[in-house]
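The complex appears here without one of its protein chains, the remainder shown in place.
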Amino acid sequence: MDVVLETRGLTRTFGRVVAADDVNVQIRSGERVGLVGPNGAGKTTFLNLITGYVRPNRGRILYRGTDITGLPPRVITRMGIVRSFQIPQLYPGLTVLENLLLAIAARSGRGLDFWGPLGREHAVAEAMELLGAFQLADYARRPVGELPEGGRKLLDVAMALALRPTVLLMDEPTSGVSTQDKFGVMEVLMEVLGRAGVTTLFVEHDMEVVYRYAERVLVFYNGRVVADGDPQALFADAQIRRAVLGWE
Amino acid sequence: MKLRRFGGLILIAGMAGLGLLLPGWSRFLLTLALARGLLVLGVALLMQAGLVSFGQGLFFAAGAYAVGFAARDLGIRDAGLGVALGAGAGLGIAALTGPLLARYRGIFFAMLTLAFSMILYGILVKAYRITGGTDGLRIPPPTFLGWSLPEEHLGSGLYLFTLACTAVMVFLIFRYLRSPLGYTVRAIRDNEVRVEYLGLSVSRALYITVLLVGAMGGLGGALSAMSVGHVDPNLAYWTTSGEFVFVALLGGTGNVFAPLAGSIVFEFLRTYAYKYIPYTWQMGLGLVMLAIVGFAPGGLWSLYELIARGMSGWTWSWKRGV
Partner (left out) sequence: METALIILTDGLVYASWLFLISAGLTLIYGVLRILNLAHGSLYALGAYAAASVVLLYFDRGLWPMGSYLALLGAALLVGAVAGPLIERGLLRWIYGRDPVYQLLATYALFLILEDLMKLVWGVNPYYAYKPYGLLGIIRLGGIPYPGYSFLLLGVALLAGGSLYFFIRGTRIGRLVVAMIHDPEISAAMGVNVPRVSLLTFTLGAVLAALGGAFTAPMISVVPGLSVEVIVLAFAVVVIGGLGSLEGSAVGALLVGLVRSLMVHRIPELELFAIYLVMAMVLLLRPHGLFGMEEVRRV
């Protein structure tokens, strides 16, 4: 398996806060990586850096061998690295279906077309399928505001998926989703991603989800990656459990 | 879908008939209202992106003066060519100013548009040898495909022509709103960052929208010039632009027809207010504005919809037919 995403010496400070401290990571194609660590450890900053929302002070980011450091989110998205958000970023003025259709249109390169409808037949079908997988089909034509909190999260992820990413970065995909639905959602998600061979990185606080769905775990602490490996081995390590995950 | 198209045609036919039946002065007002309505529509479109344009006068004057120059320097009096030139002028100016404008939001965008229109105003006043300065230019009666209409039919002819142009624009706007670009622009208002994260260029989307608004504004300016028969620098003054913004608010921005309806209401309102309360009509306007801001932010159209649908709240008129 080849390396699809790599960071070298990635560093970013905000004033006195070192949000990313010389992060060196290599992600292989198709991997499922969980990013864990206490709040403020730098996980979201890591995602922001990779997706171009924030520029690193030092270091480089390589995607499939190409240096993408400093490129804007728009370009990085088009290259295949897509992200979903911790706080769902949706379009409250549009319906659920329209939100998704816009993502599909963007993927097809039609985002700025002013002729032709937003929802062509096959696009609508694809969108409905995606909504169905997340059990949001009933909300299709309702305004986004009517979605429950968990539903909003799912829509956010669905929009990311609609872009058919090569690498998907998810920021707390199951936060806000009810406990009974969590695993159902992750099952669907992981199956879809697995079939498509999408490399997945997800920030998670729910360790059970991480345990079940991550092949590999990166532990963040104070902006550094302090541990990298198999979830079982990592969670067995008492030091990590206590210091980083706050378990006893 | 078919019902809509049918409905649209009926509306046009109805408006045509109405216009021909109305007395000359009212028909003139209606013509002007439609022409200016195109600029109000432009304001509404930009509002969809969360931007307020306080400089529609820029496109208005551009289109109007284009017709003026065409008539005076090129001897062009054909109405069709006139509006094409007007739209072109509006488009051209939008192309020039667009790149800078698309980078800004909120107050800055509003102020930049205002500044651009005031720059044009300054040019129109100062370059009096070319532009006629504060006296402006006279616009001779337009011809239609070579035919000169006899005076008593000129008003009707212009009205029908304006109506036709407006109808075409409305159709185009409908298509635009249902297109990905139309949705993207509305998404920009909601969540600009996410739009970039979809891989779409926000500034490009806004630039294209500004182009559209500019062309439409130039068209409106040309139509207005031909009906009034005269153009002057005041068309570019910021108070003219302010009026367009006011009408957009008056009519509401929830529907393509709202700005046009608002424009018609305003035109008649203004004429009669001026006639009956000449010294306080501005104040009256201001009070009406405050009332709308306070009680009906969606404009008159939202009130109409509220009544028509029995208090359902949300208006989804933009969003049908996906």
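Note that the chains take the letters A and B in the order they are written out, and that residue 1 is the start of every chain.
What we mean here is this: a residue touches a chain if its C-beta (ideal position, glycine included) is under 8 Å from a C-beta of that chain, and two chains touch if they have at least 3 such contacts.
In this text, all values refer to a predicted model and were calculated from it rather than measured experimentally.
S.K.: Using the document's definition of touch, tell me which of B:Ile12, B:Ile119 or B:Leu149 contacts the absent chain.
M.R.: B:Ile119
S.K.: Using the definition of touch stated at the top, determine which of B:Met15, B:Ala110, B:Ile139 or B:Leu177 touches the missing chain.
M.R.: Considering all chains, including the one not shown, the answer is B:Ala110.
S.K.: Hey, which of A:Thr7, A:Thr69 or A:Gln89 is the one touching the hidden chain?
M.R.: A:Gln89
S.K.: List the residues of chain B that touch the chain left out of this view.
M.R.: Where chain B meets the chain not shown: residues 47, 52, 100, 103-104, 106-108, 110-112, 114-115, 118-119, 122-123, 125-126, 193, 238-239, 242, 245-246, 249, 279-283, 285-287, 289-290, 293-294, 297.
Going forward, only the chains that are shown with their structure count from here on.
S.K.: For chain A and chain B, let me know how many angstrom lie between their CA-based centres, rounded off.
M.R.: Here the centre of chain B sits 43 Å away from the centre of chain A.
S.K.: Under the definition above, what is the set of chain B residues touching chain A in their complex?
M.R.: The touching residues are 175-176, 178-184, 186-187, 189-191, 193-194, 196-201, 204-205, 208, 212, 314, 319, 321-322.
S.K.: For chain A, which residues count as touching chain B in their complex?
M.R.: 51, 53, 72-75, 77-78, 82-83, 85, 89-95, 97-98, 101-103, 105-107, 110-119, 124, 141, 143, 159, 163
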